[in-house]
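The other protein chains are all here in position, but one chain of the complex has been omitted.
Coming up: chain A.
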Amino acid sequence: MRLKKITSLPPLSDRAWLSAPHPTLPLLATCSSNKTVQISSLRTFTPLSTIEGGHKRSIRSVAWKPNTGPQDNPESVLATGSFDATAGIWRRHEGQHEEHIHSHDHDDEYGRYGEEEEEEEEWRFAVVLDGHESEVKSVAWSAGGSFLATCSRDKSVWVWEEMDDDNFETIAVLQEHTQDVKCVKWHPEEELLASSSYDDTIRLYKEDVDDWACCAVLTGHTSTVWDIDFEKPKPSHGSAFSRLVSCSDDLTVRIWTRTSSSDSSSFINKPPSILRTNSIEEQWTETACLPAAHTRTIYSVSWCSSQPGRIVSCGGDGKLAVYEEFEVEAHEHGEKKKEWRIVAEVGGAHGVCEVNNVCWAKRWDKGKRFEGEDLVISTGDDGVVSFWELALE
């Protein structure tokens, strides 16, 4: 296989930190050191609008809220995390654009969609979430959109709940990490939160009666854990067999598998725990260390949602690497064994610059080769966002 560049967006004026694809629309949000978020079209690979004015310093992280607005009046909601120690909530109605998508034939639609977006700049900076003492490093919405998690160099992870319109309440301040918290991510189905840190650990949290608490500590990395991502559960397996991938300054990418959880039916035979504090505890075990692909800090890792067992990573060495899980014969017992291999690599993905973020996204453009195709989106220090397809050759 080969990673083939489809195209790139015009460079932003400063370092681009992260790009997030919209959960249902062909939109991409990219945040930058220039204190703005750029919204681009995944149909045409062109910039549509720029969100600015809400933050005083670099915007480090951006996340789309899932399941927003009723079907007949869709709304897009973005959360941003900034070095100015705040998080922001931005809103915008998508109603008109949906209409355009459905009422025009394809060629026309591309143009109209773009034009329409340029005309109306209606992103509204709705709320500032204050509370962190220093830079907010990452923001993430829970699967149902009811919770927002933020993390900061102040070593804490906060969980916010939207009580009613634009009213966010802090429902948990988790101070488990001993250092800067780099990343927060939610489980794709459960209300299970994960954070990774400069203290080399990953911690998982969930709600215990009415308090949020740490339910697992994942140790093994020997330096800062920069990014984490949950695997989308396979319907056949159920979420009990959840896996998490992590990448680190120690130049490794590791896979962690949940081996026991109190509320999962597969472990019903486990004797009930007497101590209430143990009732939410989960066991997570490191089950794989992916083949080494990087020579400098690995900044981002992403689990492909359409193709289980496929991961992409990027780092300070400017490289993108795609890994796949294969089933191989284990010689001694004739049993099947899983093994990860690098299936595609590209060096200098952003010229001589570092790649800060990589993710998979549904493909929407004209070049789509098959239903359910995913593309890779990389975001770099050169301010560029590039789109890549996985070519089978």
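Keep this in mind: contacts are C-beta pairs under 8 Å (C-beta built on N, C-alpha and C of every residue); 3 or more make two chains touch, one makes a residue touch a chain; residues count from 1.
Keep this in mind: contacts and distances are computed from a predicted model.
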Protein name (UniProt record) of the chain left out of view, among "MIP18 family-like domain-containing protein", "Myotubularin phosphatase domain-containing protein", "pyruvate dehydrogenase (acetyl-transferring)" or "Protein-serine O-palmitoleoyltransferase porcupine": "MIP18 family-like domain-containing protein"
Among A:R43, A:K65, A:R92 or A:K137, residue touching the chain not depicted: A:K137
Contacting the left-out chain in the complete assembly, out of A:R153, A:K185 or A:H221: A:R153
Omitted-chain contact residue, chosen from A:H22, A:H132, A:K182 or A:K206: A:K182
Selected residue (touches chain absent from view) among A:S19, A:S33, A:S49 or A:S196: A:S33
Selected residue (touches chain absent from view) among A:R15, A:K232 or A:K368: A:R15
Hidden partner chain, residues of chain A it touches: 15, 33, 57-58, 60, 83, 134-135, 137, 153, 180, 182, 198, 223-224, 249, 296-297, 316-318, 348, 351-354, 381-382
